[in-house]
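A short write-up of the structure that comes next.
Apart from one protein chain that is not included, each protein chain of the complex appears where it belongs.
Coming up: chain A.
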Amino acid sequence: MYKKPEKKPCGFGRIKPGGTPALWLAIPVGLVAAAVIGIALQAAPVFPHNTMNAWLRALLIGVCVAPAAITLVWTVVVDRSTIPGALPHPEHSVECTWYDQAAKDSFHLLLAGTGLGAALTSFWLPPMVSWTLIAVFAFTALVFAVSYLVRKES
């Protein structure tokens, strides 16, 4: 009986086992998303006195956004079990613990840094610096509180 040959492994994985390579989907969708973002942002009144051609502005924004958009689409569509060398259970690996600890350390450092920084800069630097640090502190604390409550309720 004829057996269909298995598709060879794809460096960036596939959308499902034996399916289309994930990049074939991620690149066009990412480029379309980047184009839409470019066109939308070029009209934003960020630089009201900018004399550059609108299409050129959209193209430049699109080119800058494209790598991030393609990567984002790829992370959504790829089936990680099809990526060569990807671990089946990364959540049980020691690297996951290292990541968690590093994230915890950086969170606490960010809170301490922005809190102390806001207090200290209020004496010597323009108020905008202190307000910016306070805003980062408040946003970080808010995200923490929401994340904590979501886990508590679930």
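Keep in mind that, in the parts below, a contact is a pair of C-beta atoms (placed from the backbone, for glycine too) under 8 Å apart; a residue touches a chain by one contact, two chains touch by 3 or more; residues count from 1.
Operating definition for what follows: contacts and distances are computed from a predicted model.
Suppose you had to identify the omitted chain by its UniProt name; would it be "Thiosulfate reductase cytochrome b subunit", "MnhB domain-containing protein", "Acyl carrier protein" or "DNA-binding protein"?
Answer from the record: the omitted chain is "DNA-binding protein".
Would you indicate which residue among A:Thr20, A:Asn53, A:Thr71 or A:Ser93 is in contact with the undisplayed chain?
Reading the full complex, the residue touching the unseen chain is A:Ser93.
Provide the residue numbers of chain A that touch the chain removed from this figure.
Touching the missing chain: residues 87-95, 97.
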